[in-house]
Structures are given as structure tokens and as C-alpha cells.
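This structure is in C-alpha cells; I'll ask about it shortly.
Of the protein chains in this complex, all but one are displayed in their positions.
By letter and in written order, the chains are A, B and C; residue numbering begins at 1 in each of them.
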Amino acid sequence: MSTAWSVTRRRHRLGSTEVVYLALLGLLALSAVLVAASGGNLFSQANLVDMLTRSSLLGMVAVGQTFVILSGSLDLSVGYVVAWSSLVAATTMAGDPARVPLGIAAALGVAALVGLANGTVITRLRVSPFIATLGVGLIIKGYLDTQYKGPAGEVPASFQAFGYSRIGPLPVSAIVMLALVAAGAVVLARTRLGHHMFAVGGSQDVARLSGIRTHRTVISAHVLSALMAGVAGVLIASRFGTGSALVYTAGYDLNSIAAVVLGGTLLAGGRGSVIGTAGGVLILGVIDTVFNILQVDPFFKDVLRGVIIIVAVAVYARRQIDPSSRRTRFPAGRTAGGEAR
Amino acid sequence: MSLNGRSTYPRITRGVMAIAALSLMAACTTDAPDESDQPADEPAPAATEGAVADTDSEWFVLADYERQLAQRDVTPEGPADQPWLQMIEPELVDMSEFADAAPGKTLCFANASVSNPWRVTGFITMQEQVKVLQDEGLITDFRVSDAADDDNQQISDIQAFVASGECDALIVSPVTTATLTPVVESACEAGLPVIVFDRGVNTDCMATFIHPIGGYAYGADGAEFLRDNLEPGSTVLALRISPGVDVLENRWAAAEKIFAESGLEVLGNEFTGGDGATIKDIVTQYLQRGDVDGIWMDAGDGSVAALEAFEDAGKPYPVMVGEDEMSFLRKWDETAITAIAPVYSNFQWRTPILAAQKIWAGEEVPSEWVLPQQPITADDLKAFLEANAEMPSLHYAKFGGEELPGYPDVWMNR
Amino acid sequence: MTRPVRRLGALHPLTPGGHWAAYLILVLIFVAVFWLNPSFAEPASLMAFVKKAAPLVVLAVGQYFVIVNGEFDLSVGSLVGAQVVIAAKMLNGEESRTWPVLAFMIVFGLLIGLVNGLVTTVLRVPSFITTIGMMFVLYGAIRLWTGGAPTGALSVAFRQVGRGGFASPVGQFQIPWALVVVVVVAVLAVSLMRRPFGRTLVATGDNPRAAEFSGVHHAWVTTRAFLLSGFLATVAAVLIGGYAGVTAQVGAGLEFTAITAVVLGGVVLGGGRGTVPAAIAGALTLEALFTLFNQLSVPSTLRPTVQGAIIIAAVAFAALPRRHRSRPVSGAVAPEGREPLPAAG
Partner (left out) sequence: MMPTRSPELEPAAQGEPLLRIRGVSKSFFGVSVLRAIDLDLVPGEVHALVGENGAGKSTLMKIIAGVHRADQGTIELDGHPITFGSPIDAQRAGVSTIFQEFNLLPERSVAENVFLGREPRRAGFVDRVEMRRRTDELFADLSITSVSAGARVSTLSVAEQQIVEIAKAVSYDARVIAMDEPTAALAEHEVELLYRLVARLKARGVAVVYVSHRLKETFDLCDRITVLKDGDLVLTTEVEQITPDELVRTMVGRDFAGYFPPKDPGHRLGDVVLELEGVGNAQVDDVHLTVRAGEVVGLAGLQGSGRTEIAHGTFGIAPFTRGSIRVASRPVRVRSPRQAVRHGIALVTEDRKAEGLALQQSVMANARLVLDAVLPATSEKRSTAIPGLLSSLELVAPSHRTEVRYLSGGNQQKVVLAKWLVTDPRVIVLDEPTRGLDVGAKRNVYDAIRRLAAQGVAILLISSELPEILAMSDRLLVLREGRVVGELPGGSTEEAVMGLATGAAHPGLPDAGPTAGVSA
């Protein structure tokens, strides 16, 4: 009977997140072998630290991007937000340890405003997220190019610890990233906002019929995304010792989207997880590290990244079950009447 | 992307939006600068108060400017036939702390990128130089990381090298000056001989900082050439790649200063992203509005596209500032224009390897190793054309690898 | 007879095609340019403008086919770059190779389009992701092949298309081949859209389910859209390479410019709405905008800001209908089955 049938269906199905981490494990195993073959040890502290460090920045941005994509939107402005907030942080701190909190606050404040702008343009002006965030990004770019010709501001040495020091094997930046992932997971699982993001991304009409303020949800998602990018910007500032506009050339926009879908989140929204995203980011980070250890041509990395993303999403697409599940009245196999032609 | 709105947005608001957009354009017209009569030391148009915004001074330090211009006339010490080993006004520093005769060294190189022809050419030269030392047995392992022009990635790369503890020396070609200072310092603290070349780092902890004379000199070479070959009052168009890149900003700062004192009219300075199509389009548009007597570029990429704009517009060639890229040199030769090719000595890619060799040998190296930087002029044009006759068009004439084993094949079919 | 249509038109000034917003902006900008610099109105200047704008126009037409079908092609930028570099490396300046290399490029472009199309339709990967992946692959592969920066050189014959022209029968100016290419592409595209394929393409973008229930071969139609995009990206590459030769940066970011242009023309992301002329108008508007910036000598650094503001304004102005792929409007909010002015989409 249908319930029994659906229950078994449930049992056999393993979620995208699990798949991501299985893939990650597989990748780690393979990499470990390859590295060992070239006389190295992938799991040496140095390499582990390297993987985590490389994952930190993209990880932060991708967590934010996850919120946006889950809510059925998109954020192409993150790269510019990272750059801007790094500059705001560094110039506000101006080398004075006492001004560090102020600098962080200012950076995050600016970021939040950008997110607010994105969300408002999308919901109120009804501009497609693609164009809205692309446009806002361009606006910021112009401002940065005009206002800051090159690196600006100075981060006090004390605060550079954020970018460089470690607690045991864990780089502080990675700890912050993982903390944000955890926080993101909590937001999605344990707050109304999180639940409502899933709802809006899944079906705006159902969300509306359930009394959810869809606009507010989308705007919040964009603010969160921008905030995460803001944190990444602060990290940049602490690692650079200064703010840099040119960070926006680093391609955080598309890479974060790639990481999110690689993490098993539906590009259309409504399904996915921050944990999965973290998995996606780590996969990319591991590839970076391993390729460096193995001295692989950096451009081959781009090729592989592209292939991996496509393959991964193709796999998820295969596993997609159609939402309108109908009961089967006449299970296949049993035939009455003529044979199938 | 399922959030697009419906087609029910109030018309009034639409109107407002449109007006807003247009007025924004208008606004831009009002505070747009008129470069032609703007003294160089005046702050940039969109600039507001505050050190950050006061960009023209941010990139111009008079002392450095004057030193570099002077250094052009200094005869460098060292073998004239090996410019990559020459040094200008060296302050030699003792390196015995790093002395280590043992062969089988691991040399690590944190490269910014190979994203433009200049870097590609240089990197080939560097690898060939390494091969020589590998054959000698000095170097067994040459590890390279490529940061794809991403400062943060380069920081991680350097951290990884340091953490691995396997590097006997670390060469860094920074993506940006300021941003790499902390990590380079940490590398020094790790006790590594650090060799920085091309762009600098705001610290003096490294064993040596290798670079040609510099951006001011480069910019000045071209600007002075234009000044000397154009009547006062002639028009000059400045084409720049992108804002915020220190070496490029220095080139422009010097040129801007010289132009300001030259009585030449600077029609404008435009950012082209180094894209030929953009360059050609911008030049074409300036030609539509009037004559352009001279072109100053902060890097040679696309200089041919700029010249083509004149051809296609049927205008006489300008006095041209290019670079020692073969495509330009050949165009220069074909068209017999009045031109100069400032040089940002590509052979500097050999020097760090040789510096490492010296350091391990305990020999002294200059704390700041200033390499010669001689522009190519009409006089020596032919010589360089013949020397590099077989080289591809995006090859750099002063690559200085002629006597390395791989020559010429590795540079020809890259 | 058509009065009711006008009435609806009055209610939704820009929804039928949405594109004359683009024509309006285009005219405004050109008027501004002429006014600021009358010499721009001279044929020679206009021809120069055409030469510069040609690649983006062709690219926009290619992007149009994909977008009107409800998909994206973010790989065109790196495809253009790849094609120019391939041409330079294979030609290495030798005239004799021109035609074979052109042939190869076309095959390569079609191949990329085919892969994009099949991955999107057969493997069910959202085209946004498919083409981002392809973007990475092309970017890396081409540099892997050339060692980072382009090598070789284009032949003179190859560059003719993008650079050369022929003397105009009337007046003292040259008509660029690029103009001919653009006109041919435009005419072919428009007539293609008037053919059965064109209508099925749009209908599929509008309502895939209804299209399939009408016998449309969805996968093949979409794949053909990507084939067209790949082919036209190749044409654009020939034009852009011809116009300015090889530089390391060529093609960078063109995908976003092309999509922006198409959307600026009132073509709706998500498919089903918009016309070829509108897409072309969008591309011209964008190029004219860049020219205007120059005429106004808007500081280079400030231009992206103005561009971004104008794009958002224009799109908000055209008030895009809801993306079609979003879940259908729940019946619970639609009146008794016959609403003459339904929620769009």
C-alpha cells in the first residue's frame, strides 16, 4: 500500500548532502593516494591548514549565497561587496587597534546596506535577481574604481591575527568560516526566517497562502548574503593588512554559485543546505591544494572545476524525484491484457 | 531566479526611475573633468577629502621619481652583455647567514600569474634559467604556485610554501604591493631567504628586491619622447590598462607630471583593460572629435590596435609610445612612425634564480637590486627585430634568454 | 478592430514585446551623442561605430535565441576569447590557412553549442550551471593550450571581415564588411524567427509543457538554440578579432554584456517574450551608451556606476513579467477561469 511504498522509497533515498560528503571523501582518498605517490602526505598539518585556509573566504561567501539561492534568488554582487567592505574595514581602522570594532561594524554595515538594496530592487522594483545584482555590482565597481585607486587603509597588526594565526591546527579564518556555516545551518533549521526561505524558494504561492511575508524573506536573504560577503571582506583586510578594490576580479560571484550548487542546493531554490555548500567549498579547496602540491598547471584547475560542477549537478538532477508523486495503481511488472510492445 | 515581478509596476514610478537614471548621467557630465587644462597635481575629479581619495599624490613620491629618472643615466655595475646581472647603485648586503654549499636545493616560486604575454615570456626565460642550474645539480626541485592574480590565493600559496618547510629559498612575484606585506614578513621570520621581484612589498625583510629602474622611469621615457617630438600645444591621448595597479599608476604619475610641464594638451586618460577592441574604439572616438598627435600608453599591449585606429580613420600616424613587444616593434618598422618602446626589462625574470644561486653561495647581493631599463629607440630597433625575427608577435624583445639552452624553440613555440 | 489591443497597450505600455522601451532609450542616447558631437553623425563616424558595435550585436542575437527559449548562455564570453586565440595560434599569420581555420572555428563553435545544449536537455542541468561550467572549461583549456597568453597572429584576410570594408557607392566613406555581416545576421535571424522553428522556440520558452503537448521536440529545439548561440559567438569572434587583433583580454566579460544588451532590449529572462530587433536595439543602446560616456568624458572609473544604474532603471521601467518557470499561480487566487487580464506568466 502506498504508505509502505513511500516509506521504503524514503529509506532508500540518500540526500544530496550525503552525496556531497561521499564525493568529498572519495576525492580526499584519491588525492591522498596521488600525493603519497609523489612522496608527500596530504594530511600533514601544513596541507590540512592550507585546505582550510583556501576554503575560508569562498566558504563565507558561499554560505550567504546559499540563503539567496534557497530563496529562489541569486546574488552576483558578492565580489564587489567583499572588496568594498575590505576597504571600509581597513580605512576605518586606519592602523589603530582601538578602532578595530568600529571598522568591522562599518564594513558589515555597508555590506548590509548593499544586501538591502539588492533585495529591495528585486522585490519592489521587480527586476530579475540576475540583472538587479549585476547592476548593483556595477554601481559599486564604479564607486570603488573612482574612490579607491588601489589598496587603501591599514589594519593594525593585532587584527592581522584574524587572517594569519591559528588555534591548534585550525586557522582562525577557517574557524570563523565553520562558525558561519554552523550559524547558517541553525538559521535554516531553527529559525522561522530559515523555514520561510525554503518556503519562498519552493513556492511563492504556498508561502503567501501560509501568511509568509515573501518580500521580507527575500530581502533578509540578500542582507544575510551581503553580510557574509562583508565578513569575507574583513578577513581579506586582515590578511592583506589593507583594503583592496581589485579583490572583485577574483570571481567570488560565479565561484560561490558554483560551490552552492555543487553542495546540492537547487538553483531554482526550495531545497538545499549550508552543510552541503560547505562540502562543495571544501571539494574546491581540496582540489586547489592538491593541484598545488602536485604542481598541476593552474589552468587545468579551471577545466576540472567546470567539469566537476556540471557532472555534480547532472547527478543531482538524476536523483530529483518529481514533487507530484502519484500512487501507482498498477505497479509495473504485472501485466494484464496484451504484452508490452 | 524565480522572483521576477509582474508587469504591474506603476508607470509613474517607472518614469521616476528613468528620470533618475538620466539625471544621474547628467550629474556625471557636470563634474566630469576637462583634462586638457587640468594641472597634474590637482586631485582627481571624483575625489573628495581624505588621504584615500587624494589619489594623485598617493601614487607620486617626488623623491622616488627623481631618483629613478637619475638612475637612467647611471652606468650600471656588472657585465654589459648580461644586463640581468647588472645592478645600479647597489648596497651590497652580506648573505653568509644563508650560505649553504650543498647541492640539490628546492627553489620555490610564488608567481602572481601568467595572465599576460609579458609574464608568459618572462616565466619561460625563468624556467630555462632554472634548467641550467638543475643541470649543474644545484637545484633539484623548482616548485611554482600560480595565484591567478588573486592576492589572497598568493598569500595562501606563500603560507603553504613556508609551512611545507621544504623551500631553500622563496621567490615572490607579488600580485599587488601592499597586500602581500604581512605574508612576506612572516616568510622572512621563518628564516627563508626571500627574493621579491617585479612589484615590491612594503618591507625590507627580504634578502633582495629585484626590479628594473621602475615605473616613473618607464612613464617618463615615453612622456619625454612625446614632449621632445611634438610641438607645444599638440594633443596627446593617454591609454591605461586599469586603475589601482601600483606599477602602472607610477608610470602614469610620472607621465602626467611631465605632460603638465610640457605644454602638451592631454586629451584624456582612458582605462582600456588592455583590450584591443576597447583601445581601438576609444582612439577612434577621439579621432572623430579632432586630431591626436601623440599616444602615450602605460603598457604596450594593444598599441597596434591603437595605430590601426589611425589607419582606419585615414589619419596620419601619431608619435607613439609602445613597448618592446614584437607586434609593436614590427608595426613600428612597417609604418616607419616616430616612436619609442619603453622597456620594463623582461630579463628580470632570470635574475631571481641567479640571486638565489648567489645567496646560497654566500655571495653579497644588493638589498635592492636595480636592473637597467633601456627603452628601444629608432636606432636599435632594427637590431632587436633581427635578433627576434622568428619570435611570435606577443614576445618581448628584451627577454634576455638568447644564450640559454632552450633558445630559440621554447620561446617560439610556447 | 485592433482598438482593444491599444487599450491593453495603454494599460501595459511596454508589455507587448516590451521592446520599444529599448528603441526609446536608443533614440534618446543617439540624439544626445549627435547633439554633443555633430561630427558623429557623419557617415564615416557612424560606420566606425557600426564596426565597433558589430560583435556585440551578433553576440546579442545569439544570446537572444537562448534566452527567448528560457535558457542562459554564460559561455559565450570565453568562447569568443577561445576562438580568437585559436585563430591566432592556428593561423600564425599565414594567409593560406585562413579558410581552413575559419571552417575549424565554425565547427568548434557548433560543437560547444551542441555540448551546452545536450548537457542542458539530456542531463537536465540548468543551463545557467551548464554554461558557467563551460565558461570555466574553455577559459582553462585555451590557456592550458597556449601557456597563458595568446600566441601567433591573425592573417590579413582573416582580419578583413572585422576591419576592412568597401567604398560606398555614394559619398566619401567606406562601408565596413562588419555592417554587411550584421545586416545578414539580422535578416537571417528575423526570418528564422518568422519560420516554424522560431515560433516553436518562443512557444517552448513560454510554456514548455504546452509546447511538448503540441508535439514540439523540446530537447532538440533548445539544443538548436545553443547551436545558434555557439555559431554566432564564432562570428562575433571573427569580427572582434578582425577589428582589433589578438589581445590577452579579448572576450572577457562579454557574456554579461550580451545578456545585459538582450535584457535591455526588453527580452525577458525566462523566455517567451522579445524579438530579434529588440535584442539588436539593446546591443546598440549599450554600445551607444559607452560612446555617450566618452562624449561626455564621464570619468572612466565612474562609467560602470552609470551603466549599472541605467540597466536597473531600464529593466524596472520595462517591468519584466514574472519568470515563466516559476510555479504556476495557484488556482486558489485566480477567478472563475476566465480573466482577460491574467497575472502575466
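Just so we're on the same page, a residue touches a chain if its C-beta (ideal position, glycine included) is under 8 Å from a C-beta of that chain, and two chains touch if they have at least 3 such contacts.
All values derive from a computational prediction rather than experimental measurement.
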| item | value |
| --- | --- |
| Missing chain: touched chains present in the view | A, C |
| Option from C:216, C:269, C:283 or C:296 whose C-beta touches the chain left out | C:216 |
| Residue of A:99, A:124, A:195 or A:216 in touch with the missing chain, whole complex considered | A:195 |
| Chain A residues touching the omitted chain (full complex) | 1-3, 5-7, 9-10, 13, 186, 189-192, 194-196, 198-199, 202-203, 205-212, 270-271, 321-332, 335-341 |
| Contact set of chain C toward the excluded chain (per top definition) | 1-5, 8, 16, 195-197, 199-200, 202-203, 206-207, 209-217, 272-273, 321, 324, 328-342, 344-345 |
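The rule we apply is simple: only the chains that are shown with their structure count from here on.
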| item | value |
| --- | --- |
| Topology of the chain contact graph, where touching chains are joined (line, ring, star, complete, other) | complete |
| Farthest chain relative to chain C (centres taken as mean CA coordinates) | B |
| Centroid distance [mean C-alpha coordinates] between chain C and chain B, Å | 34 |
| Cα-centroid distance, chain A relative to chain C, in whole angstrom | 29 |
| Multi-partner residues of chain B (each touching 2 or more other chains) | 1-6, 9, 17, 44, 46, 243, 271 |
| Residue list for chain C, restricted to those that touch at least two other chains | 128, 148, 269-270, 299-302, 306, 309, 316, 319-320, 323, 325-327 |
| Residues on chain C engaged by chain A in the complex (per definition of touch) | 74, 119, 123-126, 128-130, 132-141, 143-144, 148, 256, 259-260, 263, 269-270, 299-309, 311-312, 315-316, 319-320, 323, 325-327, 329-330, 332-333 |
| Residues of chain C that touch chain B when the two form their complex | 12-15, 28, 37, 39-40, 42, 44-45, 48, 51-52, 55, 92-93, 128, 146-153, 163, 240, 243-250, 252, 268-270, 290-292, 294-302, 306, 309-310, 313-314, 316-317, 319-323, 325-327, 343-345 |
| In the complex, chain B residues that touch chain A | 1-6, 9, 17, 44, 46, 48, 52-53, 55, 58-59, 143-146, 148-153, 155-157, 159-160, 163-165, 176-183, 186, 243-246, 249, 271 |
